[in-house]
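Please read through the structure below; I'll follow up with questions.
One protein chain is absent from this view; the other protein chains keep their places.
Moving on, here comes chain A:
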Amino acid sequence: MVERENVSEGESKGALSTPQMVAMLYQQLRQRARGVKSRMPHCATLDSRALIHEVYAKMAGKEQVYTDEQHFLAAASRAMRHVLIDYLRQKQAGKRDQDGLDIEAMFPESRLDQMVEIDAALRQFESRFPREHDVAVFRIFGGLTVDECAEALSISAATVKRDWTFAQAWLHKHISRD
């Protein structure tokens, strides 16, 4: 029988199976997003619930085991980045997905170009500073705290702080240059 590609890897690692784990963590992530929203009722925050739905849909397709919340959040951050960039590309192409997020309602016009620029800058950054790049993605797209980044990357909080300070300066310099 033919082996399916990219499939069986996750199951032998002994942790929870992907669907269970994802379902569990998804709930946590959603609660987290909801908590944020209820705290800032007047703030035009991006509707994290809709966004996380999207992220979940993306992640549910990947056969992967998440060993803990940090690991999951880290993966969620990456997926979040892709979801956002996807939407912004569509938006820039003058299109709007009716079934999806109304990004305009959540994001000021001026931010749109910036997001794509950030993405581009991040890609440049990655080749030179891979760890710092990861810190940046987790902070920017996943909203991970310094401590969560530290755990996800198995480095010290102080290192995360330094990486993040550097990443912000570097990225901003590369964004504003254009």
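Everything that follows uses one rule, which is that a residue touches a chain if its C-beta (ideal position, glycine included) is under 8 Å from a C-beta of that chain, and two chains touch if they have at least 3 such contacts; residues count from 1.
By definition in this document, contacts and distances are computed from a predicted model.
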- Task: Assign the chain not included in the display its UniProt protein name, restricting the answer to "Protein kinase domain-containing protein", "ABC transporter ATP-binding protein", "Oligopeptide transport system permease protein" or "Competence protein ComFA".
- Result: "Protein kinase domain-containing protein"
- Interface residues of chain A (partner: the chain not displayed): 1-2, 4, 18-19, 23, 26-27, 33, 36-41, 43-50, 53, 56-58, 60-63, 86, 90, 93, 95-100, 102, 105-108, 111, 114, 118, 128-129, 132, 139-141, 143-146, 161-162, 165-166, 168-173, 175-176
